[in-house]
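Excluded from the complex is one protein chain; the other protein chains are retained at their positions.
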Amino acid sequence: MTAWLERQIPKMVLAPSFVAVLIFVYGFIGWTAWVSLTRSRLLPKYDLHGFIQYKRLLASPRWDTAMDNLFVFGALFIGISMLLGLLLAILLDQKIRVEGVLRTIYLYPMALSMIVTGTAWKWIMNPGLGLEAMVRSWGFESFSFAWVIDPKMAIYAVVIAGVWQASGFVMALFLAGLRSVDGEIIKAAQVDGIPGWRIYSAIILPSMAPIFLSAFIVLAHLAIKSFDLVIALTGGGPGYATDLPATYMYAMAFSRGDIGQAASSAMVMMAVVFAIVVPYLYSELRAKHD
Amino acid sequence: MDPILNIKNLSKSYGQLEILQEINVAIDRGDFLVLVGPSGCGKSTLLNCIAGLEPISAGSISIDGRDMTHVSPKDRDIAMVFQSYALYPTMTVAKNITFGMKVRGVDTATQARKLDEVARQLQIEPLLNRRPGQLSGGQRQRVAMGRALVRDPKLFLFDEPLSNLDAKLRVSMRSEIKKLHQSLGATMVYVTHDQIEAMTLATKIVVMKGGIVQQIGTPAEIYNHPANLFVADFMGSPAMNLIPARTRRKGQETLIEIARAEGDPMLLAGPDGSDLPQDIILGLRPEDIAEAGFRSGDRVQAAQCRIDLVEPAGADTYVVSQLGGRQVTARLHAETKAQPGAMLELAFDLAKVSYFAPDTGERLN
Partner (left out) sequence: MTDFISSTGLPAASRAPSRPAQIALRWLLFTLLGVFALFYLMPLFVMVTTSLKSLEEIRTGSLVAFPREITFEAWRTAWSGACTGIQCEGLRPYFWNSVILAVPAVLISTFLGAANGYVIAQWNFRGANLIFSAMLFGCFIPFQVVLLPMARMLGLMGIAGTIPGLMFAHVIYGIGFTTLFFRNFYVTVPGDLVKAAKVDGAGFFRIFWSIFLPLSLPIFVVTVIWQFTQIWNDFLFGVSFSQAGTQPVTVALNNIVNSTTGVKEYNVDMAAAIIAALPTLLVYVVAGKYFIRGLTAGSVKG
């Protein structure tokens, strides 16, 4: 009996967390999924009405903007962060004496809250007193930089702040990847007389494919969830020009009192995340079993 | 007297996969049992089952007459030395050794006395305040032994304890373990894949393959009378020569016919009045084939063989010849005049021969 009890201890230790995850992750996803199929407005209703909320979502110009923004923001944020991160990593990989200091500088934004980042960039990009005013004071009177208040450009302002925050992190990932390439392969290539840039392009970068993938996944994940940055930088505005699905969902849930819309938009967000993450997780877990 | 360790009909399986099948082994107090076999044969699993670290699917294990089948490891009165040594990395050597006593609530005076004893015995007194990370492989090995010794258990279990040491250290630790066994008179169960370790240490060997016991016996029995082709091939280095042959009856006599690379088949006298089948495999250890004139005995028979390869190995010289379509190795004295390509008369000691059935692999004589 005691031996049996002893064998159950590990399960009993894991059980509370497992139950919590079951309820608070899977149960809640189920709840949201259910509610997204009802006519819920201010209060949740539980009788199913098919895809009515999703139809409303598709018909909503605001949601349309949010999805467009997600793709523009996502593509630019991921693309630029990757390129910049890779460039920085390669530059730092050239036996620089002050590498440690530079690395610290490039990476510190990652330690900040997106609210702080948004606040700082909102001030820098402030048309009246920020960069615009500064460049004008240098004599370029016609210089204009008012992205944060321009509905067409505001989303690009969010991209700048996002890249500033996350690119250093991509740099750290890539740098670790560059350093983990088998030194003997590089030596062999050097002995073969292959020039340095060819060693990068033909040997080192291809061997880093998994790191590209990881960086992409992380950035995509950040892009889809990014909420704080938009709130702090533009508040979703001007109008709802910089709305993302995350801010749309929040607005529906907490200011518009439209629970059905909030639930269905959250489900779409989850679908997008899983479309990207699940194949990756699957391959990761499978690779571990081999 | 009851056996100190008695394993009856032990089986273990993971779902469909049978890891151990119908194992029956018993040893007496003071025995040194070695479980030997290639990797994946189930020997380590069997040891873990004896320790109670893995549950068994069927059968029973008793230690010193007590049924231990469902008893947890801590109550089995055993100590174990692991392949990786498994020293607790954050504890000093002294703490590592006394941890088991501390857990069991042994008073500190006794702990100190026993630690002192063991440290002296294993000559690790200067290491007591170091951490495992600061020790060499050989030192860690000693500490792991110390942790087992201090417990003074009914059974010592060793899981390939020497396989992480370099060749020289392995040999010296091997003799130390043997000395320890003799001086303590303790009962030990020892797992290894190294047949030389098995031969040198054991009083009793269990040869395993694929979760099935192939043979149980003293080192001499295993070496001289291997129960099947697997044991014959696995135990001994260089391995036993296993030569395909045919039997031929000539009145009362049985003749054994072995094809040679050139010329007529070689004919050897078979055992009298035996009923060997037509196709057999003849097993003869390299040391039982000598240069003619260097081996005497009433069943020694000589034959001319062409030598393909000569390998001097210091104390001995190995020569290789083609017999029955196989490379056959003979162990000659160091000063042999054997030349590759030349003929040499080799003497076969048929008193030592083993016969096996080619289909089942079982021993026939």
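Order of writing sets the chain letters: A and B. Residues in each chain are counted from 1.
Criterion: a contact is a pair of C-beta atoms (placed from the backbone, for glycine too) under 8 Å apart; a residue touches a chain by one contact, two chains touch by 3 or more.
What you see is a predicted model; the values in this text were computed from it and never measured.
Asker: Going by the contact rule already stated, which one of A:52, A:72 or A:107 would touch the omitted chain in the full complex?
Answerer: Missing-chain contact among the listed residues: A:107.
Asker: Tell me which of B:3, B:30 or B:73 is the one touching the absent chain.
Answerer: B:73
Asker: If I consider the whole complex, including the chain that's not displayed, which of A:91, A:188 or A:209 touches that chain?
Answerer: Here the residue in touch with the unshown chain is A:91.
Asker: Using the document's contact rule, name the residues of subunit A that touch the chain not shown here.
Answerer: Interface with the chain not displayed, on the subunit A side: 6, 9-11, 13-14, 16-18, 20-22, 24-29, 31-32, 35, 44, 88, 91-96, 99-100, 102-117, 119-124, 126, 129-131, 133-134, 137, 164, 168-169, 172-173, 175-176, 178-179, 181, 183, 186, 190, 195-196, 199, 211, 214-215, 217-218, 221, 224-225, 227-228, 231-232, 235, 245-246, 249-250, 253-254, 259, 262-263, 265-267, 269-270, 273-274, 277, 281, 284-285.
Asker: In the complete complex, which positions of subunit B touch the hidden chain?
Answerer: 48, 51-53, 72-74, 78-80, 82-91, 99-100, 103-104, 147, 151, 157
Here is the rule we go by: only the chains that are shown with their structure count from here on.
Asker: Could you give the separation in Å between the centres of subunit A and subunit B, each centre being the mean of its C-alpha atoms?
Answerer: 59
Asker: For subunit B, which residues count as touching subunit A in their complex?
Answerer: 70-72
Asker: What residues of subunit A sit close enough to touch subunit B in their complex?
Answerer: 3, 6
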